[in-house]
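All protein chains but one are shown in place.
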Amino acid sequence: MRDHVTISVNGKAVRVPPGTILAAAVAQAGVSSFRTSVRGEPRGPLCGMGVCFECCVTINGKAYSRSCLTLCEEGMEVKTNG
Amino acid sequence: MANQRLQSDVVVVGAGPTGIAAACAVAEHGMKVAVVDNSPWLGGQIWRGATTHPVPGRAGQWIDRLKRSGVSVLSNATAFAAPASHLLVAETPDGVLEITWNKLIAATGARERFLPFPGWTLPGVVGPGGLYAMVKLGWPVAGKRVVVAGSGPLLLAAADGLKQAGARVSLVAEQADWDHVLRFGKGLWRYPGKLLQGVGVKARLLGVPYRCGCWPVKAEGTAHVESVTLANGSSSWSEDCDYLACGFHLVPNVELPCLLGCALASGFVRVDALQLTSVPDVFCAGEPTGIGGADCALVEGQVAGLAAAGAEDQARTLFGRRATWHRFRTSLNQAFALRPELRHLATPDTFVCRCEDVRLADLKGCESLRAARLQTRCGMGSCQGRTCGAAVQFLFGWEPDSVRPPLFPVRLASLADESSHLDKPTLQTDNSLQA
Partner (left out) sequence: MNPTFDIIIVGAGIVGAACAAECARAGLKVLVLDRGPIGGGTTGAGMGHLVVMDDSEAQFALTHYSRRLWNRLAPELPPSIEYEQCGTLWVAADEQEMAEVRRKASFYTRRGVEVEVLDGSGVAAAEPHLRRGLAGGLRVVEDAVIYPPCAARYLIELAIARKARLQIGAAVTAILPEGGVVLADGSRLSAGVVVNAAGPWSPALQTGLPVRKRKGHLAVTERYPGYVRHQIVELGYLKSAHSVGTDSVAFNVQPRKTGQILIGSSRQYTAEGTEINTPILQRMLQRALDYMPGLGQLAVTRCWAGHRAATPDKLPLIGPTPDHAKIWLATGHEGLGITTCLGTGKLLADLLLERPPEIPAEPYAPARLLRASATKPLQCATT
């Protein structure tokens, strides 16, 4: 097993240990706004367990993906709306 | 799309402590059991991390037991529909999984209750359980200042875990009054395991103030939370923070049981002594039947598993232990009942529904949940009312609506996928013209 996984968050490379959730990698990238709400506000994870949908980001082109329920995979491309 | 079909004697929905205990019981009685969970890991919320990071103690032991028992675990499978009798449909990353079952055990756990107050939507305002769960899987909190607030023993468990992960937990603010919490603490002598656990937590949290009878009234910050104002009824004060971990106890995840037609009592799934619901062949155990914590969940999961496997006599041997934990459950929920001041924290501009950005002011003039949903879209967003529903129930007494599929947002292709198990009524073709 590799000792790290590299993903890209908004074009910036982020290296994390295997078994790290995507939400954590986004936080490690220094991004605090994961998505923009209907009225334009920055939002980040609230429930941490896939219920609130505030942690949604676009993963490999797929929008509305919950980053708190996704494990980082090598080469993942993540875009936040914030 | 890669679709799969599976037949199992028993299907367990949820791989937290309850589901794990239930599945072990079924498998150890020689029946085929599949566990379906919407996350990539085992352990649910409180035992999360046990597969990716070494977790000492009983969580690791139970997960080892599960792995040895030959149970099929289907991770990343989100149960979203039950279109026919004894059929459960789940969405996987690649397609749809259809499971036909003889018995189903709903072990869907609970979620934190979030109540609106000014600033609660700022990034960095997270549930205590939620933050701790994410920290276990890599969320960086080392050196960060955390205020933990809200209600319930989860505050202390989360504060403990966050501190172990290097966070600077500056305060734990419990809304219940000191005498309620003290009475609960004193009663823990009846549950030695819990007492030891509590003493351990308290020891590790030495130096972290635990204040009762206070609650957050406002979170502030520009793009992220920077401080929280707390009040105790006679005064208020501010605490700087990098995170505000705030949640008000737990709400049962009853959506799947409701979809299956299970009757509720006071918002929890009604079960008999063998954890059987009002629907034949459907069992429910753990938090959806009452918020009782891991010990309660484990014994209920075992009872449900044994009952589903037909080992009712063996299930009955656990009734005494379960009764103990039910007493604990009762005192837990009494101690941490929510105070009325929490209904008045939101101001007109405070968002109540976060998915659709519906403010408290927008809800004025809505006489019911249905009116609010129709007029403002409150509760009609991605979370399907899971976040705001608990809030408006506490704020206005609005009871949740009936549950429809899909239980979570799913790809349209998953909903469209036809199950060959369904009895299709004979339908006319689309192009036939009738007089």
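Labels for the chains are A and B, by order of writing; each one numbers its residues from 1.
Throughout what follows, a contact is a pair of C-beta atoms (placed from the backbone, for glycine too) under 8 Å apart; a residue touches a chain by one contact, two chains touch by 3 or more.
What you see is a predicted model, and the numbers here were worked out from it, not measured in a lab.
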Given B:30, B:57 or B:83, the one touching the chain that is not displayed: B:83
For subunit B, the residues touching the chain missing from this view: 81, 83-84, 366-368, 370-371, 374-375, 380-382, 384, 404-406, 409-413, 415-418, 422, 424-425, 427-428, 430-435
Missing-partner contacts on subunit A, residue numbers: 38, 62-64
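Everything below uses one rule, namely that only the chains that are shown with their structure count from here on.
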Computed distance of Cα centres, subunit B from subunit A, in Å: 22
Touching residues on subunit A, where the partner in the complex is subunit B: 16-21, 23-25, 27-28, 32-34, 37-39, 41-54, 56, 64, 68-71
Subunit A-touching residues of subunit B, taken from the complex the two chains share: 38-40, 45, 52-53, 111-112, 114, 121-127, 129-134, 137-140, 223-224, 351, 354-357, 381-383, 386-387, 409
